[in-house]
Every structure is written in structure tokens, then in C-alpha cells.
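The structure's right below; bear with me while I get my questions together.
For this view, one protein chain was removed and the others were kept in their places.
And now, subunit A:
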């Protein structure tokens, strides 16, 4: 068992500016594709730019896409979010499919989520509506007046009936039946 995730920064869910309460706002502001015109490691990025970039731009009008060719360096995708955070992805040897997948991931995120471990998978401002549970919930208020030692409260809650008790019950039933017959 590895415990490396314990050293990650723990955090709770944060959502920027009550996103989605009224309408949804895409949190990705701009994306810069940095690539080399000649190197092999940028081939997928170049292919993506030639064939699929326009489609991506049309689908996401809220994102500004910049292209930055630079010589003899591995390609990266740099994303800037509305909250000012930046995140970059090393796109070395990526195929055009992979580039599109990462771009879609950056687009659907609200900030750089890597390096943070979420402690809870939900967030609520209203933890209880009918009131939190207490040990006195559904208990009879008569319990407050109980005198101890109390025989009734000392016996097991869900104990089975003893043989004597069962015999007594049978006897009582027989008595009742006899009474009914005689009357």
C-alpha cells in the first residue's frame, strides 16, 4: 500500500463564484499552443492545428486560442483560467487525438486540479434540515423521570422470553379461554 497521496495538499470542493447557480460560465480564459514547425515531437500538435483546431474554436467561443511557434523546443499547452491560475501540459509526442482530449479537459476544468486531494466528494451549506440526530431522538421524555436502579431499564432490550414467562402466558391464555367458555 502506498501512502504517497497523503502528502498531497488536502482540500474541499471549491467552485468559483457560485458557478451553475444561475448559469454556467466556462472558466477557461485562454489557451496557448506552443510548438515547433520542424521537430518531430510537435507533429501531433501541428496535425491538430491543421485539421481540428477550427472545429474546437467554433465549439468553444468563450476560449481565446493562441498559437506560438518556436524553434527546437518540445510543444506545450498552456491554459489560463478566470481565477488567474495557469496550468501547462507537456504535449511532447502527442497525437492530435491526445491534444484534443487535453484541451477538452482544460476547458471543462475550473482551475488546476492536479496536486490537490479532495477530502469530500460533496459540499453543502445546509447539513441538516430536520435537525441533527441526538441520542434522545424518538425516545420517550418519561426517561428523564426514571428512578435508578430501575428493573425495566436494566433488563436486556431484545431478550427472548424465558420458559417461565412462556408458561405463564400459556396459563393466562387458558384461563381467558375458560372464562370465555363459562360465561
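Note that a contact is a pair of C-beta atoms (placed from the backbone, for glycine too) under 8 Å apart; a residue touches a chain by one contact, two chains touch by 3 or more; residues count from 1.
In this text, contacts and distances are computed from a predicted model.
Between the listed names "Ubiquitin-conjugating enzyme E2 2", "S-adenosyl-L-methionine-dependent methyltransferase", "Large ribosomal subunit protein bL21m" or "small monomeric GTPase", the UniProt record for the complex's undisplayed chain reads "Large ribosomal subunit protein bL21m". The chain omitted from view is touched by exactly one of A:26, A:65 or A:82, namely A:26. Although one chain is not displayed, subunit A still touches it through residues 1-2, 4-5, 8, 13, 15, 18-21, 24, 26-27, 105, 107-110, 113-118, 121-126, 129-130, 138-140, 142-143, 146, 152-153, 157-158.
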